[in-house]
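A protein chain is absent from this complex, but the other protein chains hold their places.
Presenting chain A:
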């Protein structure tokens, strides 16, 4: 199973999105079908979604996106760009390793001598990183693509949408990240103050269960194996 869309409502995309894409030069009919194809092609999040919501170009009061995020949206389309999953995964793993200290040392040593005209040799490939998510009391687990998210905030938001429990707010982060979270939160029910019923935990590569939010996002990504939304009462020994 892949991560579920919060909703496959094509109307979430702004009309402006279509106009900023390269639809110029075509005939009128051509442009509108390009536009409608965009709405089909870019559902609100990753994974396949029904194209039955092929919409007319109805703007909605939803999220506005710049042309920049079109490319980000493109990365949400499953199957594009057409690069073998094996290649994407292997480049992502190599990119991770390139971050190790040993490499940085070697690269730094040579950086001053290297010709700077070439692009940075290290590959930046955002492959998918699907991890399983289970929630106490919910028999069916889900999967979430962590590489499609940028921060603990978006992770908490995604999980909130996924398990649709507005009455049981999820404690997603801790300490300072909590403050950013409170400011950015569009849904007050995700606010955390330790009094909520659930906490978000993860299993790291050593098999230990940790509370989410203690380490920088990048390090979290490199060690997380799976997630669990635990009842606070069950999450003993995790240092709450």
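Quick note on the criterion: contacts are C-beta pairs under 8 Å (C-beta built on N, C-alpha and C of every residue); 3 or more make two chains touch, one makes a residue touch a chain; residues count from 1.
Assume contacts and distances are computed from a predicted model.
Selecting from "Acetolactate synthase small subunit", "AP-3 complex subunit sigma-2 isoform X1", "LSM10 protein" or "F-box-like domain-containing protein", the unshown chain of this assembly corresponds to "F-box-like domain-containing protein" (UniProt protein name).
Seen across the whole complex, the unshown chain contacts chain A at 1-2, 4, 21-26, 29-30, 33-34, 36-38, 40-41, 47-52, 54, 68, 70-72, 74-75, 77-88, 90-91, 93-95, 97-98, 103, 106-107, 110, 114-115, 117-126, 128.
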